[in-house]
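All protein chains but one are shown in place.
Going by the order they are written in, the chains are A and B; count residues from 1 in each one.
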Amino acid sequence: MKRQIQALAVILVLGAGKLPVEEVATCYLREAKLLTKPISISLRESLGQASFAASLGGLRSLVASITYLRAYREWENINWAKVDSLFQITTRLQPTYFNYWDEASWHMAFNAASSYLYNQEINPMLRGKLYEEHVQRGIDILKEGLLFLPDEPRLWNSLAEIYERRVHDPKKAAECYLEVFRISHNDRYSRFAGYQLAQASDRESWVKGYELLKTAYDKKQRPPSVIDQLKNLEERLNIPPLKRIPDTRPQMEIQHGEVGPSR
Amino acid sequence: MPDSAPSPPAVTVENLTKVFKSGLGKQAFVAVRDLSLTVEKGEVYGLIGPNGSGKSTTMKAILGLLSPTMGKTTIFGKSSTEVESRRDVGFLPENPYFYKHLSGLETLLFYGRLCSMSGRDLQDKAREMLMLTGLEDASNRRVAGFSKGMLQRLGLAQALLHEPRLIILDEPTAGVDPAGSRKIRDLIMGFKERGITVLVTSHLLEQIQEVCDRVGIMAHGRMVREGKLDDLIAVENETELILADASPDLLAEIRTLAESRGAKWIRSGHSRTTLERLFLESTEEPKS
Partner (left out) sequence: MNSNSFSPARIWTLATATVTQLVRMKIMAFLVVFCVIVVAAGFAFPVMNPEQQLKLLKDVSFGALQIFSVVIAIVSTALLLPRDLEDRTLYTILSKPVPRYEYLLGKLIGVLLLIGAGLFLMDIAFSAVLWLRQSLVLAQSVGALKQEGVATPEAIAQLTEFVGKQGLTWNIHLGVLAIFLKASIIAALSLMISCFASSTLFTVVISLLVTIIGHGQGLIREYFFSEGMNQIMKKLGSAVLAILTPDLGIFDVLDNVINGEIVSAISAGVMIGTAAIYVTGYVLVSHLLFVEKEL
């Protein structure tokens, strides 16, 4: 009996003593990016969901793969609601894997939206509405993913593409491209932002776009589109002739490694 | 060990009491109550009693497998709570089992290593023990296929492997056929000749009486009788007389003589062999 009491005492003392050790170890491994930092509790849907994910332990990744495969199958069946809900589980299980967010939003904003838009069986009014809703869903997914991965250039790039091609909101697209540029330091994205700002309707954006493109031009990044856009903006902004770029097309230079994020 | 100091007995049990606590609301069970006994060196001591009389509990306490509620036990002067006290003991539990996946030889090597034996010595000793217990043919067979008697003999081999000075046998003849139990008795006699102390329990009185120097009889956790076997079983006022080839006339004469001297004739008749002896005689192969 004495030994049992000793055993219980050791369990309790060690159990309490280990808590700070666990805290330090967890923090260290989070700093080392080996463990995922949880976002603040208010952002989680519920503690129950988080604890479910946690209880899967190291099998989260595997379960995520399985739900991903199921989503893939539902995509083949063109069952968009199911694709969305399965991707929702997948991203919950592994929120730090950018590809799940990216693919989830791509399915919604591009595949599902277009599929509804061109579906002849649906009333045309409704089609437009469904299109917009699914594009918005794609945007929401990416925004949620960016809460977990704020420095993931590929997610910002995808968000930019949705604003550019699906929403036709060049200012927002430019903001996103600038985020990609901020993280990746790849000048190409600064130019993309410039193109987008040139498409905007207000003068302020044009000025900003002009600055971005002129900087690129001055860095000797002079593909035809930069030159075309610059000339266009020079007209619109009434840049004095002396400050304008010359008419002759200089040799184009591309820096090594300027390939975008692969998809 | 210096000769001057009186060497301690092989086993002492002093005022041993063992109470098993059971679950909440149930009564505690007293398995052994204030038991004392001493086994001297070189002696064969038999502890007999019906099932549940506390024999096995006493043995477990001696071996340190149980801790006494009260009292203490020693082996060669060392308290049973010390691991060191088990260096000189070989134990054969009732119906022993071994790792099924090991062969007979592997089993002995395993136990030998636990006794810090190794190398050539261990190999030789293990084979010797298999020979002694008649298991040499089974040395490479998995224990899973052993019969009860073979397990018992392997148990003995395991207990003897490290040449202990004390051997504790718990119901060594239980469930073994008469030939096997004869063999075990012969082995016990052999130990005695080699000066090994033996403590043996049994609930079968007959099997034990041939080999024991002293016996203790237990019932309900207490020692009821203890002493030298001859003293315990001799009927003081009776005498046995066994004759061969005596004619009826001679018998009548003896009877008359006896009665004329004041003795009471109780019975006469043919000696009976025991069923066991009959079994052994008819099943044993004739020696060449």
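The rule is short, and it goes like this: contacts are C-beta pairs under 8 Å (C-beta built on N, C-alpha and C of every residue); 3 or more make two chains touch, one makes a residue touch a chain.
This structure is a prediction, so every number in the text was calculated from the model and none was measured.
Novice: Could you run through the displayed chains and say which ones the absent chain touches?
Specialist: Those shown chains that the absent chain touches are A, B.
Novice: Could you pull out which residues of chain B are in touch with the chain that's been left out?
Specialist: Within chain B, the residues that touch the unshown chain are 20, 60, 63-67, 83-84, 86-87, 89-91, 93-99, 101-102, 110-111, 113-116, 118, 155, 158-159, 162, 168.
Novice: Identify the residues of chain A touching the omitted chain, counting contacts across the whole complex.
Specialist: 3-4, 6-7, 10-12, 14-16, 18-19, 21-23, 25-26, 28-29, 32-36, 38, 41, 47, 50-51, 54-62, 64-65, 68-69, 72, 94, 96-97, 99, 256-257, 259, 262
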